[in-house]
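I have a structure I would like to understand better, so I am pasting it below and will then ask my questions one at a time.
All protein chains but one are shown at their positions in the complex.
Chains: A, B and C, in written order; residue numbering restarts at 1 for each.
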Amino acid sequence: MYEFQEQIGFPILTVITFLPALGGLAVLFARGKPNVYKGITLAVTGVNFLLSLVLIQYFDRYTATMQFVEKVPWISSLGISYHMAVDGISVLLIMLTTLLSLIIVPASWNYIKDRELQFFAAFLFLETGLIGVFCARDLFMFYVFWEVMLIPMYFIIGVWGGPRRIYAAIKFFLFTFAGSLLMLIAIVAIAYLARSNPFATPVFDMDLLENATFSYQVQVLAFLAFFIAFAVKVPMWPLHTWLPDAHVEAPTAGSVILAGVMLKVGGYGMLRLCIPLFPDAVVAIAPYILVLSIIAIVYGALVSLVQKDLKKLVAYSSVSHMGFVTAGIFALNIVGIEGGIMVMFSHGLLTGALFLMVGFLYERLHTREISEMGGLAGPFPVMAAFFSFFALASLGLPGLSGFVGEFLSLVGLFTYSKPMAAVASIGIILAAAYLLWMYQRVMFTGLRDQKWYKVPDYSLREIVSLAPLGILAVWAGVYPNTFLQLIQPPAARLTEKMAPYMAESGSVVERIFASLGGLF
Amino acid sequence: MMKTAVLLIPLLPLASFIITGLFGKRYFKEKSQYLSVAAVAVSWLLSIYLIIQVERGEELSWQVYSWIAAGKFKVDIGFLVDQLTAVMLLVVSTVGFMVHVYSIGYMKGDGGYYRFFAYLNLFMFSMFMLILGNNFLMLYVFWEAVGLCSYLLISFWYTKQSAANAGTKAFLVNRVGDFGFGLGIMLIFVTLGTLSYSGVFENAGRIGSGTITAICLLLFMGAMGKSAQFPLHVWLPDAMEGPTPVSSLIHAATMVNAGVYMVARSSPLFHQSHTAMFVVALVGTFTAIFAASIGLVQNDIKKVLAYSTVSQLGYMFAALGVGAWAAGMFHLVAHGFFKGLLFLCSGSVIHAVSGEQDMRKMGGLKNKIKITYWTFVIGALAISGFPGLAGFWSKDSVLAGAFNGGYWYFWLVGLIAAFMTAFYMFRLIFMTFHGKPRDVELYSHAHESPRSMTIPLIVLAIPSVLIGLVLGLPPEDGHIDRFLEPVFEAVKGEAHHFGALDVGLMALSAGIGLAGIFLAWVFYIKRPELPEKAGAHVGVLYKAALNKYWIDEIYFALFINPVRALGRGLWRWVDVGIIDGFVNGSARFFRGVGMVLRPAQSGKIQAYMFSMLLGLLALLLVYLALTI
Amino acid sequence: MTPLQEYLALSMALFFIGTWGVVARRNIILVVMCIELMLNAINIALVAFSNYSPIGGGRGEVFVFFVFALAAAEAAIGLAIAIAMYRLKEKLSVDDLDEMKG
Partner (left out) sequence: MKQDLLAIMPEIMLIATAVVILLVDPLLPVDGRRGLSWLGIAASVTAAIATWQLRDEEYSVFSHSIAVDKYSIFFKILLLVVAALAMLLSEKYLFLKKRLLGDYYALILFATIGMMVMAEAVDLITFFVGLELMALCSYLLAGFFRYQERSVEAGMKYFLTGAFASNFLLFGMAILYGLAGSTNYQEIGDAIRLGPVPSGPLVIAIVLVLAGFAFKVGAAPFHNWAPDVYQGAPTPAAAFLAVGPKIAAFAAILKFFTIMLGSQESTWVPLMIAVAILTMIVGATMALLQKDLKRMLAFSSIGHVGYLLLAVIATGSSGRSIGMSSVLFYLAAYTFMNMGAFGVLVHMTNHSSFGDTLDDIAGAGKSFPWAAGIMSLFMLSLTGVPPTAGFLAKFYLFSAVVDAGYAWLAVVGALFSLVSAFFYLRVIVYMYMRSPEQELEMSEDGKSWDLGLGLGIAATGVIVLGILPAPVVDAAQNAVVKLLGN
């Protein structure tokens, strides 16, 4: 029952997960001067980021087995254990999480005026929830962390958000909670169905569940329940409408984490649970999900195109970009899955950066209405440079991170169905349209008000917040193998898991699309 | 050594870009050109070295590192240097170098001086990588990268609404083309499992006929975007909003040729699909005459040149499409030089008249700016097919290729377009340099450009004159044909022997060119009132050409406005209306249920008791209902 | 011997009368009395059952004693609260108790 993998000498996953929460408690109870608690926050997130680098360093990237295993019984009569372990996908996302958490500290150093202490504490708790989801290897734990991250975010939006923050916060909570409850029931159901006999304890351990087999009907129902929970987080069309509201109202740092990490949790869940646990159902339902993904891609882009609020534009663009994630994953081949993960990673970097920049812009202009901007490249050349960099990366410019993921996920989709990939590719055209048009309206043409020349350009603090994201974006674009290596073994394992079912797949929609594919 | 050269050629401009971009604003300022020009100069020298090596028969195929490896999808960053690369390298490095030098003078005093050179360097890097790459994905990647530079440079003067619009438009139209290109690449990958040139071309024979047509057409879609072929040509004329050196380098001599390069590079694929070849030729020919007809009536000096570029690119595609591969590349090289020259000359003119671009305000400038005038005339003669100059040989080989390939209709259309070309080029010359000054104010201030600008003109004039003689003689078996033979070996048609008929054709095309020049002389020197009359005579056609056949307006009506309306509709109706309506509605629904139940909570004790009794009754009824 | 059914019928009748009284009367004292009536109806049933039961004889009667005790306590408490209410409102109608609702 007890298990501990001597890979690094100390339970690094536990440390990396709970260190922020401890930091949060320290912040709450220390109640020091602003610089004290900000310092604590910075130190904790910094150490955590370093720990995540250590994790990657010691991580064996050539195997798909779970590593850094820590397993201790927790509620043994219910078959629940404290079980943490990671594979390449988790490690990559943990790194992203710790990086973004670190970055938002300097980025919101002067942003929050009211109840600042609680703000930083909330972020630390949030980080624990997020990392916990990526580490959990026990379904119950997974769900606990899944919900735990909900609460700080709810407060962050609701307390420190914009004018319609309450509506946005409740909407955010209820959307996610609705999905979670379905997932909870599905978790319970499969845990009890996976037992060997009716009097045995239920099975929550993912390792064991992955080897269990469920009847087709159970698979489909449980898959849908899980999937809806994850689809809300991703968010997939048509479950996405909480996202624009939440983003617009959330404070900058909230948007960064929300877009940068929280949406990834949805995609991660699909990879971690939906596919390995219900391979049969996945194969049957994938075509429908792909259709939804493609709708999301095009729909998000179209709606983005006509947004008047900068933040909302970026928010809808997330819907579109995350469509590539699901499209890649449910193309059910290794290229697509790796592409989907790369999109998650790169979207975390890029959209995080875009939200940061929108925040910085707002701090200067006190507006997010695109129509009130224009010509800002004149007074703010550095800002314009960063803006263009991240906008271009986000629209999938090759050589930057966005391209690799989107292209791979499209290749994966193309392998699955050619017409679908063709429609999804329209999203790339539209991405260029909405981002460049936005950039043009914000940065180009005549300046509205000469007074902006008196406002300073990016400070060192702001540049330092953005630079790491930019460097990683270039890195992931120029040498993506660093990251692809990490996710290759798990992705291969997932496809192997599905391989036996792929042959016998035969849903109606898929057959229709297959026949359409013949036209090409 | 070759490896070092291949590595340095792109990396030097990249390094210069990074350094200038980061430190230009604060430290280099007006001295930004030194580093940039030096970097490109070295790249040029190294390119010449490479070309000589290739000429000697050396080739290079080098995998530098594995770029993307995801499952079966494996793509390397690697270089391929062969004859085709060398030809491109010649044009790109030479014109690039000259444009850099030219820009020193042209951009002097501009607020974004450093930025300009940084962008130019970035462009050089991307363009070098584009032609040096050894696989389709790299081609695609740097295809987009040059597009980015094009975007950045078109909207270089971003405070101008029109420049900003033009940049965005260029990028978007290119993206539409890249949509096809990308799908084509995916189709190649899915079909063959590899994207490297060697891997694809070796296995090209294995591809089914339908698939290969699909691949070729998709790839060609990308080429149409980048090389501004109808109907994706709309961005190039607008791109003239950028500084003139940019128009010369990117939008005439190098980037727009990428499409031609790509089709030429993919010749083993295209060769297998007759349909695709025919489409290429058809689009090329149509674009050639279509753009020429618009060029006839434009008044903006750069717009004329822009439409001319579109038209000439059409020629190149026509050549490739009819199987005259070498002719197409020949025209690419020749056009690269003389169109680069023409743009730089127009820049010099614009520089002379303080930024005015409308030819109707010019006139009589030939005495004021002599060097510009004469180099301009050389360029114009070259493009018009004046016997002996570069354009004569290259255009003739294109037309001959079409004729000999049996596509007499393409040949005929090409011939008409050649006539138009000569006409509008000399219309431009006469309106700009001859006659009386129409705007005295501008005229009086006109001055010759500084030496940094005139020297590139002179330098570029030399190949415009000579390159045809050097490369193109004897026709159809000239140096360039032999040089490129290894590349196009597999796709070559049956051997053709130069004969009397060809001489006749040559004479015909020369005559057509001269006729065009003569007509322009009649219209704009001899009888300046004629253009208006003629315009009135063919009113509709004239108006259509003047308005570029309303293509932009049609796109707005057909695509852009509907897309925006769709976006707005989806947002307002689907997102806010239906989905949020459902969400908020379900919240209201539960409140509504509460409101319905509320009266039961009346506060009256006996009502409570009564409801208990009802509950009892209901339980019994439930039981009865379930048992019966 | 009178059959069990008849006792039970009586008990039911009393119970329904009590129920009707509780729901219909407005005066709190009367309502409390009707509640007592219901209890007595149950007592009749209990005694009857006890008498006719083959094995559990006697338990019913014991039960009845406890019900008696309860009835007394209930009446006391009910009246105590009624007095408190009367002091505050000077009314003893159940309809006056509807300040809290909804």
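Keep in mind that, in the parts below, a contact is a pair of C-beta atoms (placed from the backbone, for glycine too) under 8 Å apart; a residue touches a chain by one contact, two chains touch by 3 or more.
Because the structure is a prediction, the values reported are computed rather than measured.
For the omitted chain, the shown partners it touches in the full complex are A, B, C.
Note on the undisplayed chain: of the listed residues A:Phe155, A:Phe355 or A:Phe389, the one touching it is A:Phe155. The omitted chain makes contact with just one of the residues A:Gly88, A:Pro202 or A:Pro251: A:Pro202.
Although one chain is not displayed, its contacts with subunit C can still be listed: residues 15, 18, 22, 28, 31-32, 35, 38-39, 41-42, 45-46, 48-49, 53-56, 59-60, 62-63, 66-67, 70, 73-74, 77-78, 80-82, 84-85, 87-89, 94, 97, 99-102.
Residues 74-78, 115, 140, 143-144, 147-148, 150-151, 154-155, 158-159, 165-166, 169-170, 173-174, 177-178, 181-182, 184-185, 188-189, 191-192, 198-199, 202 of subunit A touch the missing chain (whole complex, contact as defined above). Not every partner is drawn; the one left out touches subunit B at residues 587, 590-591, 593-595, 597-598, 600-601, 603, 605, 607-609, 611-612, 614-616, 618-620, 622-623, 626.
What we mean here is this: only the chains that are shown with their structure count from here on.
Of all chains shown, the one whose average CA position lies nearest the global CA mean is A.
Across the two candidate interfaces, B-C and A-B, the one carrying more C-beta contacts is A-B.
One finds 97 Å separating the Cα centroids of subunit B and subunit C. As a whole-number value, the distance joining the C-alpha centres of subunit A and subunit B reads 37 Å.
Shown for subunit A are the residues that touch two or more other chains, of which there are none. The part of subunit B that touches subunit A in the complex is made up of residues 25, 65-73, 137, 140-142, 144-145, 148, 151-152, 155, 158-161, 163-165, 167-168, 171-172, 175-176, 178-179, 182-183, 186-187, 189-190, 211, 214, 563-564, 566-568, 570-571, 574-576, 579-580, 583. Across the interface of their complex, subunit B is touched by residues 171, 175, 238, 241, 244, 299, 302-307, 333-335, 338-339, 342, 375, 377-378, 381, 388, 392, 397-399, 403-404, 407-408, 410-411, 414-415, 418, 421-422, 425-426, 428-430, 432-433, 436-437, 440, 443-447, 478-481, 484-485, 488, 491-492, 495, 520 of subunit A.
Residue ranges of subunit B in contact with subunit C, taken from their complex: 598, 601-606, 609-610, 613.
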